[in-house]
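For this view, one protein chain was removed and the others were kept in their places.
Right, chain A next:
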Amino acid sequence: MQLFTLLAGLALATALWSGVQAVNTEARASYDSAAATLGEAGYDQLVSGDDQPISLETYVALRRAGWLVSPVIEGQINGVRLIGIEPLTAPSSLGPVNLADGADIGAFLSGRGQVYGTVETLAALDVTGSVAPDLAPNVAYTDIGVAQRMLDRAGEVDLLIVAPDQPLRQLALREVAPNLIRRAAAAGSDVGKLTDSFHLNLTAFGLLSFAVGIFIVNGAIGLAFEQRRPVVRTLRALGVPLGALIGLIAVELMLMALLAGIIGVALGYVIAGMLLPGVAATLNGLYGASVAGTLQLRPSWWISGLAIALGGTALAATGALWQLSRMPLLAAAQPRAMAMAAGRRAKVQGGLAAILIIATLILAATAQGLIAGFAMLAALLIGAALGLPIILSAVLAFCANRARGVVGQWFWADTRQQLPGLSLALMALLLAMAANVGVSTMVSSFRLTFVGFLDQRLSSELYVTAADANQAAQITERIASEVDVILPIQSVTMPIASIPTEVFGTRIHDTYRDTWVLLDSLDLPWDQVASGEAILINEQLFRRAGLNVGDQVMLDAVPLTIVGVYGDYGNPIGQAVIGEDLFVKLYPDVGPLRFGVRVPEADVNRVRSILRDDVGIPDAQMINQAGIKAFSLDVFDRTFVVTTALNVLTLAVAAFAILMSLLTLATMRVPQLSPAWAVGMTRAELGRLEVIRAVLLALLTAVIALPLGLALAWALLAVVNVAAFGWQLPMYLFPWDYVRLFGFAVLAAAIASLWPAIRLARTPPAGLLKVFSNER
């Protein structure tokens, strides 16, 4: 039984940990490969500020100055967009060729004119290239040299792609290539940040579930030692040295941990396998690219899973071994030794809990940064877990004093006496529930906020992306008379208050006035922005630069007044909005490639077909706002599915912990229950009380878990999120979710206690009578 508890607890803990880890890494890997298929739009770009092609010298100078950039040339041939890239310097995931697989790399590098595209594309270009069926229609990739030749533009470069990871030391762009402008990545970052947040969420969850598991292991080891005391004492009395004994036990434990770890990693793999299709589907929809929904068993999981299992056991066993080593040789076996030791420990534990809670409060007031945020979370959770038995004990003592009936009085007193044996399982339940409340509050708050944010950001009915400036002009020209308004989306990356900021040149329109929610603003902010004298900044920039509404900032030597701050939940960096006129004056050559089109919902499809047929915009470059919204919500809902699954799993682990504790306690319970039975209570009554006890303790724990979970959510939203992403999420409460969770917890406790209770109710009288007979 002990062995089973130990193995199962440790295996479950490891399983949760490695399952979450597996989902996380796999999702990340998928996400990376998906992001790659976004093409060069997924990267920041350097474009020429004076409409001249970028010269080779500029490119070389940039590389010398430490800029990791890669040249790209683009052009149209027979309606095909031909993109020439430089395979050696291009970010490894760019382009059609999976450079890692090596099959075509020789041909691609040698410049022998290998062109990649779909069969139809290659036919339109009239070349014999390599068929790459994954590519979008009418897009072909080739080596930059080949492209220059085919486009008849020898030595020219249109733009430089900025690799995402740049060295720390590099000369400023302005010094190396003053005529180049950095254009921010076009797409992906919004949802990218979202997935990052999701990963952070999952990691926190993995840690929590592991903590829950460790509580179980700790309990199991503690009880195992308790039961072994007599054997150890006998062996020591027979002259076996203490060191050898402890070494033996340690080795035995480690072997078990290893076994449990292996089972756990395998289990985690199964869990991940069940969760992953959801994650993969999410990313699939996200990038329209197929992402492997399959799982690879990475060696790193084995290592980290086993390390966690061994480390956890070591952690849990150290205390017990230490106690054992200090155990006096002839200490009398006390039936209530555990409870009494717990009583002594309670003081230490209470002190520790108090210190941790105080630390939490101090950190809550001062915490800044991710480390402090996580430290605060840890202090809060551990402090609360340690404090739990003390609070419960006080509540039970109060109830025992108030109880009227004799059974009630005994019930409360007995429950209180049971606490030490159950407290570890209850702590696990507390953590599991708090994590549930916390994470679901966070995810739900995130969802609500983000829906609002989407409504604000996706206010246009249709979004169109042009391939180049030429096509952009055509778009404006062709549909200007067909739609309500065209809102160009153009931006550059410029420092504001020394922080790199994506500055948008926006055509001020009622669309913005009506839908944008400003966290703080002066009067008529949009009109001031339109006049070219003012700027709106996002919360990230506001926080990071410590700016205030009314402050003045410089944008390329133009003084601008901050007239408002807006919430921005899809963006890691600073962002700002200036008027279109000012933008064009400052950056005449950037030119918008993306447009929001306001048009009555009913006309969307008509406009789409005009753009497709007359301007030649592929469908993939036109996105209906309704589609994006539905899609983004889908991402959230999938996140929910995964989070809910993990929630249920953690609760299940906690329920398992309760079951195990109850079963282990059951044997020790007989002497406590038999007298009550002998003087006139029925076994069925006692069994019922056992269930009620478990449910009651679960409920009490739940009541404590609720504020703890909310505190956790607050810490995640207001501290960790700000540190990780630069924005604070408003927190919403979801009472029905909590009620449902209470239901789950009670159900879990009831189910966990059912078996021991039934066993008790069915114990033959002889089993109970043994207590009184002299054979004992």
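To be clear about the criterion, a residue touches a chain if its C-beta (ideal position, glycine included) is under 8 Å from a C-beta of that chain, and two chains touch if they have at least 3 such contacts; residues count from 1.
Heads up, the rule we're going with is that contacts and distances are computed from a predicted model.
Participant: According to its UniProt record, what is the protein name of the omitted chain, chosen from "ATP synthase subunit a", "Regulatory protein YycH domain-containing protein", "Putative ABC transport system ATP-binding protein" or "Monosaccharide ABC transporter membrane protein (CUT2 family)"?
Facilitator: Its UniProt record gives the name "Putative ABC transport system ATP-binding protein".
Participant: Check the options A:Ala65, A:Leu242 or A:Ala413 and report the residue that touches the missing chain.
Facilitator: With A:Ala65, A:Leu242 or A:Ala413 as choices, the missing chain is touched by A:Ala413.
Participant: So which of A:Gly546, A:Gly680 or A:Pro735 would be touching the chain we can't see?
Facilitator: A:Gly680
Participant: Counting contacts across the full complex, list the positions on chain A that touch the omitted chain.
Facilitator: Against the missing chain, chain A presents residues 335-336, 405-407, 409-410, 413-414, 416-417, 671-672, 674-676, 678-685, 765-766, 768-769, 771-774, 776.
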